[in-house]
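Just one protein chain is left out here, and the rest sit where they should.
Presenting subunit A:
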């Protein structure tokens, strides 16, 4: 199974994302922001970083990169897409996911091992977790506060589209402790914490993040 990882100018975590794909048993395919072609991959990861220097708004310019055109179409057609950190911001700016990410309420960059509760295990990227499972993966962001209007938040809660929620202290002021959400179909998932940094015990606090990548691979094999 081939999983594409997009590199934008300013992406930081594309190599870790590609490595996580390989550790999970998949083939990682590098996709370039300027190339409007997904090269037939079975799923796509939008990695963390500071695409286009976070100018204008985080993810606002990356959203219009040539690669995003086929990606948005494919995501609407059911292609599994995972946005991590800056990738989550790009997915929100693209309106593939509801809401937006704003500056942390305490105004400081936060970098820590973050406990999360997995609340939706029906998505393409979380099917390998148990409902309610607590995991610990790194979180590192300056603009990770998830916001949306109350109607959208109520809708997300009612439809079970909050994928992961911060457990314990809320690290960035995200409304309702939301760390990650999915679209109605469950193929597009975005989250601020970094599963790709928690796939090997040598470098990660845990290997709890690996499940995102094994979930999508198992789903692809089944289909």
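A few notes on this one:
One rule holds for everything that comes next: a contact is a pair of C-beta atoms (placed from the backbone, for glycine too) under 8 Å apart; a residue touches a chain by one contact, two chains touch by 3 or more; residues count from 1.
One rule holds in what follows: contacts and distances are computed from a predicted model.
The subunit not displayed here is recorded in UniProt as "Phosphoribosylformylglycinamidine synthase subunit PurS", chosen from "GerAB/ArcD/ProY family transporter", "Phenol hydroxylase", "Transcriptional regulator, IclR family" or "Phosphoribosylformylglycinamidine synthase subunit PurS".
Touch with the chain that is not drawn comes from one residue among A:23, A:100 or A:220, which is A:100. Of the candidate positions A:147, A:167 or A:220, contact with the unshown chain belongs to A:147.
In the full complex, subunit A touches the omitted chain through residues 56-57, 60, 64, 92-93, 95, 98-100, 102-107, 145, 147-149, 173.
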